[in-house]
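Apart from one protein chain that is not included, each protein chain of the complex appears where it belongs.
What follows is chain A.
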Amino acid sequence: MPELVIQLTRAGFLALLWLFVLAALRVVRSDLYAASGLRASVPNTRRAQPRQPKGAKSPRQLLVTQGALAGTRIALDGRPISIGRADDSTLVLDDDYASTRHARLVLRGSDWYVEDLGSTNGTYLDRAKVTGPTRVPLRAPIRIGKTVIELHS
């Protein structure tokens, strides 16, 4: 093959290979904002979306900050979140100090409430034991056994 063609195809192939890498990185980027499993919330810079006023941020995801499942995120879509060792819980805990059906998070209006479901070792909202449905502020730690979860916007 002529030298020029060799040089051009050589550079062209490398460019295509990197194009593949960039295409893959684009997919990574669009996934970066998605919480585990649920709705992808890619920040859209082009369209001005109707946003809520700053003071009344509603929680959009649940984040496990301590315990075996630390780092897990679950997007909040309005459905109740059940927590416990039972297999059908939304957040399945693998913790000797948790009960089978330990606690539940439910949405009332625009607030999330935590409710203890008669667990053996109790549920704590920021050091106070949860006895009835209690409103969960943003970033307040909910302790269940060794697991700590928080609601983030």
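Observations on the model:
One rule holds in what follows: contacts are C-beta pairs under 8 Å (C-beta built on N, C-alpha and C of every residue); 3 or more make two chains touch, one makes a residue touch a chain; residues count from 1.
The rule is short, and it goes like this: contacts and distances are computed from a predicted model.
In the listed set "ABC transporter ATP-binding protein", "Methyl-accepting chemotaxis protein", "Cell division protein FtsW, lipid II flippase" or "Glycine cleavage system H protein", the entry agreeing with the UniProt name of the missing subunit chain is "Cell division protein FtsW, lipid II flippase". Within chain A, the residues in touch with the undisplayed chain are 1, 6-7, 9-11, 13-14, 16-18, 20-21, 23-25, 27-28, 31, 34, 36-40, 48, 50, 68-69, 71-74, 77-80, 82, 88, 90-92, 94, 96.
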